[in-house]
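Quick one: structure below, then a few questions.
A single protein chain has been removed from this complex, and every other one stays in its place.
What follows is subunit A.
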């Protein structure tokens, strides 16, 4: 479903080029759950951003199902994220001025893929029933991350990308959130790629990859 070949990305820092990714190859099947670890600055987040089309690669290809992501325009990449990718961030990135209910259906409405039954199921599974009228600032970190996961899955995406989704949560909450995510990913059948620092959490997924010196080790 996701196929990455020879992907490279270079940044400039203080006038010097920094080669973050140096020919990454990666394959991910539908329904497969993969953890990506690596030391700080190894390029994990960059790889995730390139897959999501948040940034453009310098070389190589990314193919999601039948779409060559690296050949898409900015608008094309936006459409891809909207319709086929779910994104979960460490900082939750909820919209502070929207209630939990509105945040949950936010992406699905933009994508025109709102499904009330599925949203209701998400609310139940994520335990958000009593929180729907609250605003993000009135929630704990774990609750906010559950809303973010719900928002990402509300469109029933082909691929769920999570960038350190448990980085701001305590250990118990992190495990709860991951367990929920795994269940929901299994329910939707989408692919799941999670960047994490935690080897313990990485071990809970189907496959564990490590990024080192810009390549998959």
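One rule holds in what follows: contacts are C-beta pairs under 8 Å (C-beta built on N, C-alpha and C of every residue); 3 or more make two chains touch, one makes a residue touch a chain; residues count from 1.
The rule we apply is simple: contacts and distances are computed from a predicted model.
A single chain of the complex does not appear, and UniProt lists its protein name as "ABC transporter permease", one of "Cytochrome c oxidase, subunit IVB", "Sulfur relay protein TusB/DsrH", "ABC transporter permease" or "Lipid II isoglutaminyl synthase (glutamine-hydrolyzing) subunit MurT". Of the options A:32, A:55, A:115 or A:175, the residue whose C-beta touches the omitted chain is A:55.
Among A:30, A:95 or A:179, the one in contact with the hidden chain is A:95.
Note that of A:5, A:22, A:63 or A:82, the residue touching the chain absent from this view is A:82. The chain that is not drawn here is touched, among residues A:1, A:111 or A:180, by A:111.
Interface residues of subunit A facing the missing partner chain: 11, 49, 52, 54-55, 74-75, 78-83, 85, 87, 89, 91-98, 102, 106-107, 109-112, 135, 137, 141, 144, 151, 168.
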